[in-house]
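The following block contains the structure, expressed as structure tokens.
All protein chains but one are shown at their positions in the complex.
Labels run A and B following the written order; every chain starts at residue 1.
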Amino acid sequence: MLTLNHFLVLGAILFCIGLYGAISKRNAIAVLMGIEIMLNAVNITMVGFSFFDQVRPYSTHLTGQIFAIFIITVAAAEAAVALAMIIAIYRKRDTVDVGEIDMMKW
Amino acid sequence: MDLATLIFWIFAVILVGAALAVVGLRNIVHSALALVVVFAMAAGIYVLLNAEFIAIVQILIYAGAVTILILFALMLTRIGGQARTNPTNRLWGIAVVICALVGATIVYAAAYSPRAVANVGNGAGQLPPGINNVVAIGQLLYSPTTYSYVLPFEVASLVLLVAIVGAIVIGRED
Partner (left out) sequence: MALYQFSGLILLAPLLAFAVIIFGTRPWDLLSRDKSGKAINRAGRAEAGPYGGEGDSTSSHADAHAVEAHGSAGDDHGEHGQDDDDDPKVPYLTRGAKVSGYVAIAIMALACIYSWVLLISTLIDPQTLPPQGITVFQYEWLVQGSASYVVAFQLDHLAIAMMVVVTTVSLLVQFYSQGYMEDSAGYARFFSYLSLFAFSMLVIVFARNFLVIFVGWELVGLSSYLLIGFWINKRAKPEEQRPSPANAALQAFVVNRVGDVGFIIGIMILFTSTGTFEFSQLVTRVQTMDKTLLTVAMILVFCGAIGKSAQVPLHVWLPSAMEGPTPVSALIHAATMVAAGVYMVARTYPLFAAADPAAFEVVAWVGAITATFAATIALVQTDFKRVLAFSTISQLGYMFVGLGVAGPELQSGPGMFHLFTHAFFKALLFLGAGSVLHSLHHATHKEVQDMRLMGGLATRMPITAITWLIATLAISGFPFFSGFFSKETIIGLTFERGDWGLYALTLGTAGLTAFYMLRAYIQAFGGKGGRVGGLWGGTYRGVGEPHESPRTITIPLILLAIPSVIAGYWVGFFTYLNPNSPSLDIGQMLATPDTWIGVVVSLVGLAVAYVLYARVEPAKLHSVVQNNVVLRTLHRILYNRYYIDELYDLFVRYVVLGISHIEQAFDTYIIDGLVNGAARAVTTLGRDTSKVETGRVQTYMIGFFGGIAVLAVIVFVLVTYVRG
């Protein structure tokens, strides 16, 4: 039988993989892809919670799914802006290596 | 095991494998394609959870728009001719450790905390006749009655507007 734990563990694993990608990739777009994976993991968790919710009846409170819709919306907006920024930085510095964007160092 | 569980495991394994491919492959375009698989499998999982609208929206937005955005960005920021266009930095070892610990923490909290929710789902529920997932979400989002998410909806549209304007401004060439 499927339980909530399945989806939570799946979400946790995906979140960690996405986090690894966000921390350790040098290409800015790869970092963005890691962030997209993290957001997807969170979405899965949200929808899982809404499905396994026994307190309220299914028909009226799909809170988790509404949350997932908004996450998708914001993720799309954020991806657009982030990619615009990456392109702008690429034009200025001719690199998309995040390791070289360190003007705020000591 | 029953059909739902089997399908879940298939989708989950492919999902995790594709995610690993996203962070692991040397060629960044390959990673982008693996990302599409991730999105698709996530949509499958949503379907399993009786969230058909979310699944369709996932395919439309993520697998459709976001992926194309990423591919366009890759095209515009090509660093030519390198063998490895998706390198990792020096701190990948620490990153592995940290991610493993964070993951273990979440799993532990989910499984062993006092508030762990380990109950069986009633996915199909007591849907009234004529109401499917899309209708239900539509009612929640737009209804003028007391419990509705109209305000977040309006704010989200504003966010999108700002994002569009911002992306255009930032991405201008001058």
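Convention: a contact is a pair of C-beta atoms (placed from the backbone, for glycine too) under 8 Å apart; a residue touches a chain by one contact, two chains touch by 3 or more.
Remember, it's a predicted structure, so these values are computed and weren't measured experimentally.
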Visible chains that the absent chain touches, using the contact criterion stated earlier: A, B
Hidden partner chain, touching residue among B:105, B:132 or B:157: B:105
Candidate in contact with the missing chain, chosen from B:65, B:94 or B:155: B:94
Touch with the omitted chain, as defined above, among A:10, A:23 or A:41: A:23
Residues of chain B (touch criterion as defined above) contacting the omitted chain: 89, 91, 94-95, 97-99, 101-102, 104-105, 108
Sites on chain A contacted by the missing partner chain, in the whole complex: 19, 22-24, 31, 98-99, 101-106
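Following the convention adopted for this analysis, only the chains that are shown with their structure count from here on.
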In the complex with chain A, residue positions of chain B that touch it: 2, 4-5, 8, 12, 15-16, 19-20, 22-23, 28, 31-32, 35, 38-39, 42, 45-46, 48-51, 53-54, 57-58, 61-62, 65-66, 69-70, 72-74, 76-77, 79, 85-89, 91-92, 95-96, 98-100, 102-103, 106-107, 110-111, 116-123, 125-128, 131, 133, 136-137, 140-141, 147, 149, 152, 156, 159-160, 162-164, 166-168, 170-171, 173
Residue ranges of chain A in contact with chain B within the complex: 1-21, 23-27, 29-30, 32-34, 36-37, 40, 43-44, 47-52, 54, 57-62, 65-66, 68-70, 72-81, 83-88, 90-91, 95-96, 99
